[in-house]
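All protein chains but one are shown in place.
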Amino acid sequence: MVRRALSACLSVALFSVSLLAQPGQDGFVQVTGAPPGEQIPAAPLVISSYAFFLVLLFIYLWTIWRRIGKVEADMRSLERRQSEGGQRR
Amino acid sequence: MMKKIFVPLVVVAAAVFAYAPVAINNVPLESTMLLVQKIFYFHMATWIALTAVIAVCGVASAIYLFKGSPIADWYAVASAELCVIFGVFGLFSGSLWGRKAWGVWWQWDARVTMATMLVLVFLGYLMVRKYGGPGSEKLAAAMGIFGAATAPFVYKSTDWWRTIHPPTSVVRTLGEKFPAAWDVVIYCSVAFLILVVLLLTARVRLEALRAELDRMYLALED
Partner (left out) sequence: MPGLLKVALLVLRKDIAIEARSREIVYTTLLFAVSCLLIFSFAFVMEEGVPVEGAAAGILWIAVAFSGTLALGRTFERERYGETLRALLLTPGSRAAIYAGKLCGMVLLMLGTEAVLTPMVAVLFHAPFFARPLQLIALLVLGTIGFASVGTLFAAMLVRTKTRDVLLPILLFPVTIPVMIAGVRGTAALLQSPPDEAVATLWIGLLTSFDAVFLVLALWTFEPLMTE
């Protein structure tokens, strides 16, 4: 019963979505107007984009490295406690 | 297997990324957008990486929710983090490109809106896991499934609605119209996918270590 309801909903979804397709625009529509003198330089934008990628990547790698370091430190201290406990017995 | 090829893969990835700026620089300028269009190569590659990572998260979340496999949960949380990273970079690079190409830093067109929604959904995923208390892995898995379900809509949004983004046909036919660019798009996408594999492996390793630590705590208590 539930499965039938699910497949009915799914077919309704797909059907209505296919009916509603609007034709998109062809190609890129450029912003017209600003003469070359007033336009923003592109080079800083391109460079900041790639720089941001590198920064993001390194920050993420650093957080992974830091978290792994913490877990491994905990594991080492646990191993020490375990071996000390074992020796005492 | 992964342990053996991890370091060589890192070397390969480093080399590929080191050459990428050279490759991007050598592509001829696109006729309407000129220099700022060069953001496209990483912008496109990051969304390709995001698609891969969202698929991993969606599938892993579903497997975790229905089968309870803890390894699936590791992959789900790792890929959710990557979703946020790649999504944020995609939005940021798009914003910089749009500043010059569209004249505005931000535009609420269908694709930008839905992409932002995706990033927010996976941020919610991470929030739930961090602050949701016990049992939050399942709730997060539900978020992962919802996020993954909306991804196809993000891709198709430029075809179904009139948006300021070009429709999907533009990139699909790039091979015929602008082959030099198409080669670099493939190159950067492959680079990003290698990066996805590496980052996913590293992040899953963290989860595996955490699980091992939990097991050690439990063994100590016995």
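Labels A and B are assigned to the chains in the order they are written; within every chain, residues are numbered from 1.
What we mean here is this: a contact is a pair of C-beta atoms (placed from the backbone, for glycine too) under 8 Å apart; a residue touches a chain by one contact, two chains touch by 3 or more.
Keep in mind that what you see is a predicted model, and the values were worked out from it rather than measured.
Note that of B:Tyr19, B:Phe66 or B:Tyr217, the residue touching the chain absent from this view is B:Phe66.
In the complete complex, the residue from B:Ala15, B:Leu29, B:Leu120 or B:Ala180 that touches the missing chain is B:Leu120.
Think of the hidden chain as still there; on chain A it touches residues 1-2, 5-6, 9-10, 12-14, 16-17, 19-20, 22. On the side of chain B, touch with the chain left out of the figure occurs at residues 65-66, 113-114, 117, 120-121, 123-124, 127-128, 131-133, 135-136, 138-139, 142-143, 145-147, 149-150, 153.
In the analysis below, only the chains that are shown with their structure count from here on.
Of all residues in chain A, only 17, 20-31, 34, 39-40, 42-43, 45-46, 48-50, 52-53, 56-57, 60-61, 64, 67-68, 71-72, 74-75, 78-79, 81-82, 85 touch chain B in the complex they form.
Of all the residues in chain B, the ones that touch chain A in their complex are 21, 32-36, 38-39, 42-43, 46, 81, 85, 88-89, 92-93, 96-97, 99-103, 158-164, 166-167, 170, 195, 199, 202-203, 205-206, 209-210, 212-213, 216-217, 219-220.
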